[in-house]
Structure formats: structure tokens, C-alpha cells
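With one protein chain removed, the remaining protein chains of the complex are shown where they sit.
A and B label the chains in the order they appear, each numbered from 1.
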Amino acid sequence: MNGGSAAVGSASAGRGVALSRRALSFALDWMTWGYVAYCVMYLLNYYWYTVHVDWWGTLTLPTWGWPVVILATLELAVGCRSFGRSLGQRAIGAEFQDREGGRITIGRRLTRILLWHISVPLFAIGFWRGEDPWHDRVVGVSLRPISPDPERPGRRALATQWGILALFLGALTLWVGWLIIGINFQVLIRRAPQAGRIWGEMLRPDFRYFTTPDPVFSLRSQSYSILDLAVVTVFMALMATILGAAIAFPLSFFGARNVMGFSPVGWAVYGIVRGFFNVFRSIETIIWGSIFAVWVGYGTTLAGILALTVHTIAALGKLYSEQVEGVSPGPLEAVWAVGGSRVQVVRHAVIPQVLPSFWAFTLYRWDINVRMSTVIALVGGGGIGDMLFYYKNQGDWPKVGAVVIVIVAIVWAMDYISGWLRERIA
Amino acid sequence: MGYPEGYLSERPPWTTLAGIRNALGRRAHAAGRYFAVFLLDAGGLGILWILVSYAYAWYVLHATAYMLVPWWLFAVGVVEGAALWGSFGLSLGQRLLGRELGPAEGREASARVRVRYFLLWHAFVLPGIGFLFDPPLHERLSGLRLRPRRIEGTAPAPWYRTSSGLFVAALLVVTCAAAVGVTISWPALARLFRQAGETADFWRALVSPDTSILLDAGRDMIVTIFMAVLATLFAVVVAVPLSFLAARNLMTGPVGRPVYTILRGAMSIIRSIEPIIWAIIFLVWVTALRSAFAGVLALWVHSIADLVKLYAERLEAIDQGPIEAITATGAGRLSVLRYAIIPQIVNPYISFTLYRWDINIRMATVVGLVGGGGIGQRLINYIWGVQYRQAGTVMILIVILVWAIDYLSARLREKFA
Partner (left out) sequence: MVCLPMANPYLVVEHLTKVYERGQVLALRDLSFTVDKGEFLVVIGLSGSGKSTLLRCINRLIEPTKGKIWLDGGEVTRLSQARMRRVRRKIGMIFQQFNLVDRSTAIANVLTGRLGYLPGWRALLGWFPEEDREKALASLERVGLRDKAYVRVDQLSGGQRQRVGIARALMQEPELLLADEPVSALDPATSHSIMQYLEQMNKEDGVTVIASLHFLSLARRYGTRIIALKDGQLVFDGSPQAIDNVKFKEIYGEDAEEVEVR
């Protein structure tokens, strides 16, 4: 709260907050009540449908229901904003204050609510004239940054309007979430003996096929041992990291504003590259795995490598280009000054500055890739996960335990090595 | 500082507990130094040999093998190789630990001295008896020791002129060769290009959304969000108290330290098992093919382990000053916790929690793939049901969701920085 509100406070001390922030806080308040309305409807649906199914059937909103809900939430938002510090106002660090610094009586607050109904539909233009909208000017209040009174104790959060509402929202979320997820601890307890048996079997791992291939488990008519697939898994992560870093490295310069932002073409390339990074990054590796499994064949390690590589390129590319944007401009200017080309600037001024952090990010990514490569087999990406899911489907828990232990060991060892290397580079 | 010897006690050092502890400590330290170098050298050579065998077996014998020789021959080769490397050159371990073998007074060791050291190494370092003496016996007899590496004003040798440089290069080449051989299957690679044209339909389907499923997908998305929220909330409840037990600076003494070690170890193990695997375990537990509850439990367990680590690391970095000041007022341990520690950690904890919530949103889509409920479940059903238009729609929704949450959590975290 400190940084943002302090900056606003100093910029417009004693003046109202900007329209955009005002709109944001209003939207937050409205969304809050919209969420409450959603939760209430969900709860009505849940309990009426399940309990009184013969009386009412499902509760669905009639056609006039939607405008009613929208208007009601709007009313609640305006009411909350006029009385005390609402959640949205607290979020932007502002509250209504009297223009002359006096107290605001309940009558004035009610008047504000009434005037709001006239002002917003009819005089919306009032927002743009002067610093406060019309209804605020008439009542003589202004939305201003909260200035803590050094002489008086601030009220405890839970004794304020926004505090109570936040607590209420939290409780509501818990309640509705509980029903949506279908949390059922009885099942957990009832099944505890069986689960305990499974855990017991997993904790007595069967390492018979650690080095000798398991004849039962076969991939494309070839048997593998746990060690074989563990090695394959590590190699998958290695290939993906090397390939991904090699592709992300040159791409990252095209995604850096300070390298590309000199011409319209440069800006366009920048936008495309960054957009590519952002979109491809938000699709999880494992989803990529399912796509590539369709493409190059289910259960091939190549599918896993390609999935890991694509996500690595996007994730590393973003991290890399942020580093490139963060370089200090001095050396760049020096190379420009002696007449260097753009390539020379990158080669002699940018790369030396970013290389250490590039290494650190690559090692960090290597960690993630090792973790992901252990489970990418789930969607047909190959690796030790194949064995894990096979044994799990067979219900062969001692062998599942052995595989899990090997996975933990791999992840641990690789974590340790990369942590050690990162320390040495930094 | 030049304090008189035995200032604290007039007894000779070997009759006091502290004196004995110091003497043992010095010997253990020397032994540890040699052991670490040997371990790195032997380990490096062993890995190189295994990789060479593996690549050779893969390419030439078309089989999987890790050691082409009997294991005892391998062991002898590795130990002797490490001994030779450490005696006659700047070995990998020496280089990594910043040490070199040389005489105390700074000259380069001659070949004769190095041969003598090589023989003494077998007699005293390998069985470890040399370390019963201080300084170790082989150091005394050869005049050589593992001293900190001195870097003079000369330019460093290029990597291809040093043994460790060549070793690392060889390791990298063999690793890449083995990795390429094992992981890239040529038919699959051929398919990647041959079927590129055929996947055009597939890609086109992905980017032409089917709006009729939006309402159902939206409902699943709400489930996913609630999964992440609930898993994070429940994880916080457990992780906050545990983090105090997992902070090195708070857990001292004979009871505290083991608790710290066990807790951190357990959390580390739990963290290295992906949420997907946890989801499978919990699905078996609640005997369901699909259950958002199992997904929440999986995220919950993984979040606890992750949050405990983040929280505890923050606790270990707190300012000791307020703790000292509040102790000095005569406050009890709980008051110190409440007034000196908690005010310092509230904001970082909130920030970490938001970060974890962000991760949990992504993870919630992933655990859905194995039956953990939510939008991920719908996605994998569409993909395996060859309904690529619908799958594409869901993917776009996921991208939007992940983006929005990413942005929101980053903005909120700024406030609690």
C-alpha cells in the first residue's frame, strides 16, 4: 500500500484521484458484489436442488433476473462506496473526504447515493469537467488519497467496512469452494486403511529391475530397466535445455525493446516475438506434450523433447530478453559512438553484460525440465514416467515406490548440481 | 591477536575436551580436503567411462550397457586414474575446489617428488592412516600438500591445454552423443517433417474456436480457480507453523536441530515429486477416476512443501536487532515471536503466498490431465477424443486465465514487496 499511495499522494496532494483509478476502484466494488451474487446463487442452487429436489427442481434465473442482479449489485457497490471505505477504495488507497475537512453526515452520504443515480446516467459528462463528478461536487465531497492521521490510532482492519467485507468474501470463497470441489474428508478416512496399505507397499520398494530389464514392461517390444529410463529422462531434459537455450538466445535479442525499438519494423518484430513468448509460455509443457504426441507418435521421447523445448524457448526467451532490456546503457552508447553496427553493439556491449544471468536462468530451467521430463510420459512423451504410469495401472505398488524413489533421487541430484553451478557463476 | 597459549586453562591442550576436539577437527578437516578432491576426480572419471561405454554400446553394439568391463576393473581404473591425475596434474577436483599440489615454499614440484607423492598416496591417503597425524604423514614425507591455488600474473592456459578443460570437453561431447542417440528416434523425427503438412488441419482446428462449449468450459475454469485458491489457503494454514520449525536460526539446540533437519529433508522430498504424481496417488486414495478433491489434495501437499521452504528461507534472513531489543525488555519467547519476528515476515509471507497461488493455477490445469478435475480434465478429453476445435478453445481460455492471474498476482505482489 505504501509505495503506490504515497506517490499518488505527493502528486495530487489535496486533489481528487484520477478518473482511471476511480473507475478501477468502482469496478472492483462492483465485481465484489457480483461475486457475492454468484456465490449466493451457487449456494441456492446447491442446497435447493439437492435438498428439496421434489419441490423446486433446479433454481434458474428467469429472464428478468439478470437485470435485477446487475442493478442490485450496482446499488450495493454505490452504497458501500458512499458509506465508509469500501474494498475498491481501499485497494487504490483513497476515501471520500469533505472538501473543507469536516465530517460527512449520514444525510449527505444518502444524498450522494441519490444524486449518483441522476448524475451517472444523465450527466456522465460531469466526470470530465473539473476534478470531481457532479454528484460529488453537489454534496461537497471528494475522493482523495487516504492520509493517515499521525495523532490518532488507525482503526483495526477488521473493524472497518472493507475489512469485514474481505473477511466475509474469504469465508464465502471457502464455503463455495468446498462445495464446488466436493471436499469429502470422510472418503479419505474411510479409505485410509487401503491407502495405508498402498503407502506401505510403496515404502518397501522393489528394486529388482533397477539394472536388469523388466520383462513385463516393454515399450515398442523392448524391455527396459529403471536405470535405462532414468538415463533417458535426464537426457531428454538435457536435449530440451540445450536446444531451447540455443534457440531462445538469438530470439531474445529480437524480443528486447532497447535493441529493436529504433524503427517500425523493429517494433513489429519485437511485438511478434514477445507475443510468441507469452502465448507459448502460458501453455504448460504437458499440454504441449499431448500435442506433439499426436504429431510424432505416442510414447516417443522426441515428443517429450519437443514439448519441453517449445516451453523452454518461450520461458527462457522471456527471461533472457528481460535481462537484455535491463543492461546498463553506457557500454551500448560507447559502441554506438565508435560507429558500431547493431550486431556489433549486441556482440560487444550487450552479450558480455547478460551472459552470467543467462547461465543462471538456463540452469534454473534445466531444473524445471528435469522435473517435467519425469512426468511428460503421462501424455505420451516418453521417459521414466512411462514406467511409473505402467506400474501404477498394474497396481504394482512396490515397483511404483522404486520408480518414485529414483525420480526423487534424480531431481535432488540435478537440483544440487545446478544449485552448485549457479553459485559458482554468480 | 596473540593471546597467550592456554590463557583460559593452564592444562595442556590434549587433556581438555576443547583441546581434543580442536585436534580431531584439524585432522578431519585435512582428511575431508583430500577426500573431496578424490571424490570429484574419481567421480568425474567414472562418469566419463560410463558415458563412453554407454555411447559405444548404443552405437556399435546396439545395446544398453554402462560398463563394458568387470566392475572391479572399472573401480581400479577409476581410483588409479584419479591418483595419477591428482599427483601429476591439476585435476578437476583440485581446480573446482581451488587447490593444487605443491611444496609449501612455493616452487613447482619436480617429477621425482610427484612420483614419490603418488606412491605415498597409495600407502597413506587411500587407507586413510596418514590422517592420524597432524600434519598428515604423506605431506610430511613428500613435502607436497594440497595448498590453495596460487594464480600468478601469467595468462591462464587456454582450456585445450589443461587436463581439466579437455576432460570437461570430452564429457560434454560424449554426453551429447549419448543423449542424441538415445532420445532421438529417427522414425519419429521423420514423422515430425513428413506429417507437418498433415497437421495443418490440426493447427487450423486449434485456432478456430467452438463457442458452443464456452459455458461448460467456463464452469470448469471456475473449478480450476477454486482448486488453486483452496489448495493455497489450506497449504498456508499448515505451512506457516511448520516454517518456524524449519528455520535454521530459530531451531537450535539438541532438540531443534534434528527437527529442522528432518523437516527440511521431508519437504525437499515432497517437493521433488511433481503434483501430477501426487494427484495419481490421491486419486487412488479416494477411489475415483476424476475428482477435483484429489487434485486439491495433490496441489495442497506440493504447496505445503514449497511454501515451507520459501517461508523458512525468509525467516532465516530476518533482522536480529528487534529480537535482541525485545528480549532485553524481559519479554518471553512467545512475545519475542509475536512482536519481533511476525511483523517482519507478514508481507513477505503474503507475497510468497500470492506467488504460489499463481503457480497453483497453472498446476491445477495440469493435475486435471490425470483426472484432477477442472479445465485440464476437459482439455485432455478433447485432445484424446480428437476434438481439436474444442481443445483449441479450451487452450485459448487457459492462456487467458494464466495471463490474467499472472498479471494480477504480479501487481498484488508489488504492493507487498
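Simple rule for what comes next: a contact is a pair of C-beta atoms (placed from the backbone, for glycine too) under 8 Å apart; a residue touches a chain by one contact, two chains touch by 3 or more.
Computed from a predicted model, the values in this text were never measured in an experiment.
S.K.: Which residue, B:216, B:324 or B:414, contacts the hidden chain when the whole complex is considered?
M.R.: B:324
S.K.: Tell me which residue among A:100, A:149 or A:423 touches the hidden chain in the full complex.
M.R.: Result: among the candidates, A:149 touches the missing chain.
S.K.: Touching the hidden chain in the complete assembly: which of B:187, B:218, B:258 or B:332 does that?
M.R.: Candidates B:187, B:218, B:258 or B:332; residue touching the omitted chain: B:332.
S.K.: Hey, which chain B residues sit against the chain that's not shown?
M.R.: Against the missing chain, chain B presents residues 1, 3, 7-8, 18, 21-22, 321-322, 324-332, 334-335, 338-340, 343-344, 346-347.
S.K.: Applying the definition given at the start, please give the residues of chain A touching the unseen chain.
M.R.: So the residues of chain A touching the missing chain come out as 148-154.
Methods note: only the chains that are shown with their structure count from here on.
S.K.: State, to the nearest whole Å, the distance from the C-alpha centre of chain A to the C-alpha centre of chain B.
M.R.: Centre separation, chain A to chain B: 24 Å.
S.K.: Using the touch rule from the top, collect the residues of chain A that touch chain B in their complex.
M.R.: Residues 1, 3-4, 173-174, 176-178, 180-184, 187-188, 191, 194-195, 198, 211, 224-225, 227-228, 231-232, 235-236, 238-239, 242, 278-279, 282-284, 286-287, 290-291, 294-297, 300-303, 305-306, 371-372, 374-375, 378-379, 382, 388-389, 392, 404, 407-408, 411-412, 415 of chain A touch chain B in their complex.
S.K.: Could you pull out which chain B residues touch chain A in their complex?
M.R.: For this pair, the touching residues of chain B are 54, 64, 66, 175-176, 178-180, 182-185, 187-189, 191-192, 195, 199, 202, 222-223, 226-227, 229-230, 233, 268-269, 272-274, 276-277, 280-281, 284-287, 291-293, 296-297, 362, 365-366, 369-370, 373, 379-380, 383-384, 395, 398-399, 402-403, 406, 414-415, 417.
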